[in-house]
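Of the protein chains in this complex, one is absent; all others appear in place.
Chain naming follows the written order as A, B and C, and within any one chain the residues start at number 1.
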């Protein structure tokens, strides 16, 4: 399974002394893009080519809070939902004790140059082979 | 119903030329805190007093994308879910045409000094009177 | 003089309980873009048209720290530095007591489609008339 290892940066933490909720979406986006990259899908290059990978839904369950200095890792799996929808199933674990911190599900589509959802073969191939 | 009016800032937009998904969580958090403030709950003061309002779940449906310069507004409603859980029901609308851009639901709890979820009377009062 | 009024958002504050240093650059960028807009220069539209307004230098003196809930305002003035360089002179004041919080100077250039610094008439006109 795809996994990326990261470390909390102090500026990502808020006045509660923990990683701010919105930052987990940053982490999750970064993990998705790195996951795509290992499958030869370059988000930035696609964007420049007029194909926009967009989220239509995100669900996040916050189980516990990452803190300054914490090492953590994110796993990513891709599931095909329909002809044009894909679900990224993602978990964030604290590295020290493999504790699940955030459980997430992000539903995405590919938009063509006209802004219409479109079947996107590279994602199909990934979801089949995974 | 509570409503806050904001404007997209260019730095909140990403290489797709639209507001980045994670930024909507920033917007939604800010709207929740302003909503609480109008009900005399000051998030920062609470945090300093050792009471932590935390999200345990967030659901976001991205309907359309805000762009640089867009004016928008966010509505907030509070629903009591259980003795200790509260749901913030939040919508983000583009101001120009009142188009729904993001539909969100954030489930929160109050943690006491020991980190335990606790009944929090001020939120009870808010959810009753709304 | 151009002035924009804003309010600190809790997510902009870090574990020290004050606005994070990097966020002032966000504020300052937003103030510059709003300042340009009142002079009919739309940063995002320019970017789409292939003209990139870029900073080449930023100087920030942090005098005091904005805190959660603080209202503040930013002033912006434009000074022509050379045929192709412009200085944005910007101050951030706490609204309550007009205390100077951050004093900043941002030097910018306009890059043409080839990425070369170029004389940019609209900025000339602004710096002359201000």
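One rule holds in what follows: a residue touches a chain if its C-beta (ideal position, glycine included) is under 8 Å from a C-beta of that chain, and two chains touch if they have at least 3 such contacts.
Keep in mind that what you see is a predicted model, and the values were worked out from it rather than measured.
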| item | value |
| --- | --- |
| Residues belonging to chain C that touch the chain removed from view | 15-16, 20-23, 25-26, 29, 44, 47, 52, 54-62, 65 |
| Contact set of chain A toward the excluded chain (per top definition) | 9-11, 13, 17, 26, 29-30, 33, 37, 42-44, 48, 67-69 |
| Residues of chain B (touch criterion as defined above) contacting the omitted chain | 10-11, 13-15, 17, 20, 22, 68 |
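What we mean here is this: only the chains that are shown with their structure count from here on.
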| item | value |
| --- | --- |
| Chain A residues counted as touching two or more neighbouring chains | 15, 20, 22 |
